[in-house]
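Encoded as structure tokens, here's the structure I'll be asking about.
A single protein chain has been omitted; all remaining protein chains appear in their positions.
So, subunit A:
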Amino acid sequence: MKLAYRMYAGPAHIGTLRVASSFKNVHAIMHAPLGDDYFNVMRSTSERERDFTPVTASVVDRHVLARGSQEKVINNISRKDEEQHPDLIVLTPTCTSSISQEDLQNFVDRASLSSESDVILADVNYHRVNELQAADRTLEQIIRFYLDRARKQGTLDRSVANAPSANIIGIFTPGFHNQHDCRELKRLLGELGVAVNQVIPEGGYLKYLRDLPRAWFNIVPYREVGLMTATLSEREYGMPYISITPMGISNTADFIVQVGKLVNVWAYALLEKRLNYKLYVDNQTKFVSQAAWFSKSIDCQNLAGKEAAIFGDATHAASITKILVKEMGIRVSCSGTYRKHDAERFNEQVQGLCGEVVVTEDHTEVGDTTARIEPSAIFGTQMERHIGKRIDIPCGVISSPVHIQNSPPGYRPFLGYEGTNQVADLIYNSFHLGMEDHSSDVFGGHDTRSISTKSLSTGRSDINWTPEAESEPNRIPGFVRGKIKRNTEVSARRNNILEITIDATYAAKEKSSS
């Protein structure tokens, strides 16, 4: 058992549902108790989704527990088949089904006999994988299923397209700024003369998957989801892939160099010419993206040597670290990710760029580290934003998990050249607010910024509270209690008091109100 207050990545089935509901006309049926279908709520609110989320539950209740699902799952599958005629129904196991150990594959086999839709069982083990790994697997599973079938039926189109083209793999819902990134990627590829063959899974129809191998190469913009599919197509269909995330000026340039290499492999054979993107990159870097000029401008001078802490998924945390250090001259004291199973690669990416690397799924560890190093700004997830609020440090949100405010209607890509502009804004605004705050402190503001007020850890204090003093903070409304308690401890420490009596609490209160 593990005491956990918050979690970064969700349970496995969320990943499966995210992939399934991103495809067009795919329905997911969860084998889960009532209330576990909150994915629908997340999708319909945080993404402001207009359409009913194609996810239903085959509800596990007491009867199912006692007698097994029996016909229930199969009936639910055939009912959905008749009602909505999906192309594919994905039966999704949850922790409940993994514990109750029902033979879901059997249900799938039986249901697929009678239903017109294809039916598959998502191959994810609840205990072994998290949301992102599960999404990666499910995507690969679906692609493999349809490519294998097309191959068997002889409908697989393996002829390479005449003009340069690419698949974008791993854009899905609800992903952090995925929609905007996708649009920016398409634009970027368009300017490079590369057509987009398919985007999967977002908005993709299964019937077109057989044309997937026609693209010259695959693009996997995010490390989290899509790599398994990309390696599958490399192994079985000889399709190369690019896994560089075009986030930030230098990463985008690297990405374009890769595109150039892969395009030229076929371009020379098919079109008898070589494409050169060097001029394009130069022009974009200098004039379309404002980021390079922005870092050179005197405004950005003020940021030099400022410290930042970064935490998020592997893709965003690594890229933002690189941008801050290499492109804006900001010191990154700490960079971290919650993607533990990708730790090696993350270390490699941020090596030499930051003071320390934190790889953890424990959000209190992130909080304590941030509090200890006291950066001028944090770039992290919504959780880091709240850590920042508590210890009074501004935070820019760069990665999921996120709130609805991180699904902006306005165009906010993180990738490509427009992405560099957006990221520059985000970074600059975070620091700028920090400086304003600082100057208000200097001019007669409150001076409460000492290290001990910033500790987020609980129960690690060397100060004792007498029982009656202990009851004192309990009379204070819950939401400010922690702060007042901390202030009391700070005041006690300043006066070398090691035991807090009721007098000490009042003394501290007087001091803070005066």
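Keep in mind that, in the parts below, contacts are C-beta pairs under 8 Å (C-beta built on N, C-alpha and C of every residue); 3 or more make two chains touch, one makes a residue touch a chain; residues count from 1.
Here is the rule we go by: contacts and distances are computed from a predicted model.
*Asks:* Mind telling me which option in "Protochlorophyllide reductase ChlN subunit", "Probable electron transfer flavoprotein subunit alpha", "Arylesterase" or "N(6)-L-threonylcarbamoyladenine synthase" is what UniProt lists for the chain we can't see?
*Replies:* When "Protochlorophyllide reductase ChlN subunit", "Probable electron transfer flavoprotein subunit alpha", "Arylesterase" or "N(6)-L-threonylcarbamoyladenine synthase" are compared with UniProt, the left-out chain turns out to be "Protochlorophyllide reductase ChlN subunit".
*Asks:* Can you say which of A:D51, A:E272 or A:E348 touches the chain missing from this structure?
*Replies:* Touches the omitted chain: A:D51.
*Asks:* What is the set of subunit A residues that contact the non-displayed chain in the whole complex?
*Replies:* Counting over the whole complex, subunit A touches the hidden chain at residues 1-7, 10-11, 13-14, 32-38, 40-42, 44-45, 48-53, 56-57, 59-62, 65, 76, 83, 94-96, 99-100, 126-127, 130, 382-383, 386, 390, 403, 458-459, 470, 474, 478-479, 482.
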